[in-house]
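Complex shown without one protein chain; remaining protein chains in place.
For subunit A:
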Amino acid sequence: MIQLRTRGIPINITETLIKVSYINAVGELVCFSPSLNKTVLLSTGVPPLERHLVIAAIPSLKDFGIGDILLISPNGTISSLFREQSAHNTLFITDRCNSNCLMCSQPPKNTDDLDYFFEINSQLIRMLPPDLKELGITGGEPTILGSRFITLLELITEYLPNTAIHILTNGRSFAWKNVAQAIQKVCNPNLVFGIPLYSDYYQQHDYIVQAKGAFNQTILGFHNMARYGQRLELRIVLHKQTYKRLPSLAKYIFMNLPFVEHIALMGLEYTGYTPKNSDLLWMEPSEYADELEEAVSFLDGMGLAVSIYNLQLCLLKPSLWKFARKSISDWKQEYLNECSRCSLVAECGGVFATSKKHSGKIKAIAK
């Protein structure tokens, strides 16, 4: 697992975004801060003091590389916001959320962080390489940012006109037509909105996301966004609360939301709220294999694009292997010891390094 955060001893550091320019002869990272218009040095040792903006004595720099964009703070913390080598970069919008999903992997906080992250992101977007292929937008719930969410989308459209933008949102805000309309006005064909739907029965969805009225809002949101020509992905997390109605949900999607361009069915990441709600959520993927197969083959048969995320090949029926994607972000992905003996390790996405528990049925597949 890659460390996205570390800390050193700050010397003259104010909070700023820096981009790693090159690695000098002694292995220090020479960075540049556009807002300060100054060079900043990151070092594992204690560099000569005439260099006045320094973070020194950092335990390791191995997880940072040229082109990376880092946020440094007066207390010496360094957080990686963009990794040049990664295909999984995201803009983090807020920790706040208007839902409270039972299985949230990154539980929301009720802090007022909107201004803070908005400032960072407005700078970050301008520093990103213009030829960037993909960029995610995530939270919390990004649309909580309101009209400034649209501002960010406009900035992205201006600075990253060719980047595929994948936005994770619960879609509830789109129940208001004006929100969907405002997004249409941004006029960026590269935006895809990934919106979760956990059941075709309102009460079950509302319970899973712990918000009354969420189902209706999300469904209206899907329809409004489709009406305004937006590209949509539908996401389903697989667990004890969702598996039973999975085939009905698949039918519901095809009948009522056939305009979604992709459906992702996702294994549970055992982190965040999930360990806390383990009794309500956890089940061995083998126990929902039938429902999963029925739903996937139905959707695929109806010509919709389907993927399975976060589930290891050894836990899937072979008929579903072709739908499995290596979806776990590189920085939190790993293989288990068992995997070293597996013939499919090259095709398999491995497991969440962040999961505190894995399936007991992970088993190497012989040739």
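Operating definition for what follows: a residue touches a chain if its C-beta (ideal position, glycine included) is under 8 Å from a C-beta of that chain, and two chains touch if they have at least 3 such contacts; residues count from 1.
Note that contacts and distances are computed from a predicted model.
Undergrad: As a check of understanding, state which of "ATP-binding cassette domain-containing protein", "Anaerobic sulfite reductase subunit A", "ABC transporter permease" or "His-Xaa-Ser system radical SAM maturase HxsB" is the UniProt name of the chain not shown.
TA: In UniProt, the chain that is not shown appears as "His-Xaa-Ser system radical SAM maturase HxsB".
Undergrad: Specify the residue from the set A:T16, A:N121 or A:S173 that touches the hidden chain.
TA: A:S173
Undergrad: Would you indicate which residue among A:H166, A:H223, A:K240 or A:K332 is in contact with the undisplayed chain?
TA: Once the missing chain is taken into account, the touching residue is A:H223.
Undergrad: Which of A:T6, A:S43, A:N121 or A:T143 touches the chain that is not shown?
TA: A:T143
Undergrad: Kindly state which of the options A:S73, A:T138, A:S278 or A:S297 is in contact with the chain not pictured.
TA: Counting the whole complex, the residue in contact with the absent chain is A:S297.
Undergrad: Taking the entire complex into account, which one of A:S21, A:T39, A:S73 or A:N98 touches the absent chain?
TA: A:N98
Undergrad: Please give every residue of subunit A in contact with the chain that is not shown.
TA: Interface with the chain not displayed, on the subunit A side: 96, 98, 100, 102, 108, 110, 143-144, 146, 173, 176, 179, 199-204, 206-207, 210, 212, 216, 219-220, 223, 245, 248, 252, 254-256, 258, 277, 297-298, 301-303.
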